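Data first, discussion second: the structure below is written as structure tokens.
For this view, one protein chain was removed and the others were kept in their places.
So that you can tell them apart, the chains are marked A, B and C in the order they are listed, and the count of residues begins at 1 in each.
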Amino acid sequence: MPFIHRLRPRYAEIDAQGVVFNAHWLTYFDEACTRFFEDMGFPPATAFFRDFDLMVVKATIEWQGPAGFDEHVEVEVVPSRLGNSSLDLRYTATVEDRPVCVGTITYVSVTPGTHDSAPIPPKLRHQLEAASA
Amino acid sequence: MPFIHRLRPRYAEIDAQGVVFNAHWLTYFDEACTRFFEDMGFPPATAFFRDFDLMVVKATIEWQGPAGFDEHVEVEVVPSRLGNSSLDLRYTATVEDRPVCVGTITYVSVTPGTHDSAPIPPKLRHQLEAASA
Amino acid sequence: MPFIHRLRPRYAEIDAQGVVFNAHWLTYFDEACTRFFEDMGFPPATAFFRDFDLMVVKATIEWQGPAGFDEHVEVEVVPSRLGNSSLDLRYTATVEDRPVCVGTITYVSVTPGTHDSAPIPPKLRHQLEAASA
Partner (left out) sequence: MPFIHRLRPRYAEIDAQGVVFNAHWLTYFDEACTRFFEDMGFPPATAFFRDFDLMVVKATIEWQGPAGFDEHVEVEVVPSRLGNSSLDLRYTATVEDRPVCVGTITYVSVTPGTHDSAPIPPKLRHQLEAASA
């Protein structure tokens, strides 16, 4: 069962055309990432920055349809690539099974407090492999 | 029992000093307002703009302390004044019982689609009175 | 001549009713504050956090009218109170001389890196007095 993050777009996030403004999807995916890591046993506020850290180096989003104010958005999070020191998470957003957008974000594992890439720690790799299955 | 909205500050909402940037509290209060009205039987995405509408005319926030990334924030929502065509909601934010900030927002009831003030509809007034008790 | 900060509301900041969402005014005032301090000779990215720091403790905004996408907003910044270790800045926003909103923000001077209040440094006080005249 892939991990699902649920959210309701805020009124502040809806633009003059009545839909979620595009930039907020990166914020939603970041929040989904927070909950995904927490679900794997790594609450970002404590595990990140101490045990390991991830830096976003690339993001791609394709939109299929809009999401409106207070709709029930589901964001599925799946690791779609697992390298030595980098990984991709794929975020698939739907509203009541209607496709909204798909994002793929590439993260590089870095030594906390630096921008130096570092191998993905074994215990994190283990959990990501389990979540990919 | 006053209405409580629960939220976790997003990483995107934390500033360089490690705390929620001040403007986001108005967004949090707006989201708390959405959930408060839904809880009273008026889901904003449908009830607002059709049956009635509210326009923010004044907001005051006083901060007592910070809230950090992913902390467990509770926002209590209480109607603190109920006039003929305007009302105040008081938002009290805490993190694990530690005071963070208190906001008071004044709303004017308007005819949907206009900026013309209108009496608060009886069924809304009734619910606001119940929530004030 | 009071200091004026000029800005154009972004499409992302406009809500479903076609006007700047209320929370963004606190962000606009913060940006106006940045430019106001720079204009007084204290560029925030370097002067703040090193020579002195300010913490927001209270904000009040009253709205008179809306601002729309890409309109020419002017925000006048005036020190409206100057205490020993705290001060108020008053932000008056207009669109082509039409009143939009007035905000008053109370800042406490703190020792950089702490939450301990500290007297407003003399050279900052001197500039604030000049800007109040």
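Note that contacts are C-beta pairs under 8 Å (C-beta built on N, C-alpha and C of every residue); 3 or more make two chains touch, one makes a residue touch a chain.
Note that the structure is a prediction, hence the values are computed from the model and not measured.
**Student:** Which of these touches the unseen chain: A:46, A:60, A:84 or A:111?
**Tutor:** Residue touching the chain left out of view: A:60.
**Student:** Which positions on chain C touch the chain that was left off?
**Tutor:** Counting over the whole complex, chain C touches the hidden chain at residues 8, 10-12, 27, 30-31, 34, 43-45, 68-71.
**Student:** Pick out the residues on chain A that sit against the missing chain.
**Tutor:** 21-27, 30, 56-63
**Student:** Taking the full complex into account, what residues of chain B touch the chain not shown?
**Tutor:** Listed in rising order, the touching residues are 11-12, 14-16, 18, 21, 23, 69.
The definition used in the following text is that only the chains that are shown with their structure count from here on.
**Student:** With over half of the numbers shared counting as same, classify the chain B/chain C interface as same or different.
**Tutor:** Result for this pair: same.
**Student:** How many angstrom lie between the centres of chain A and chain C, each centre taken as the mean Cα position?
**Tutor:** Here chain A and chain C have centroids separated by 34 Å.
**Student:** How far is the middle of chain A from the middle of chain B, if each middle is the mean of its Cα atoms, in Å?
**Tutor:** The mean C-alpha positions of chain A and chain B differ by 28 Å.
**Student:** Rounded to a whole Å, what is the gap between the Cα centroids of chain B and chain C?
**Tutor:** Chain B and chain C have C-alpha centres separated by 24 Å.
**Student:** Which chain C residues reach two or more other chains?
**Tutor:** Counting only residues that touch two or more other chains, chain C contributes 21, 23.
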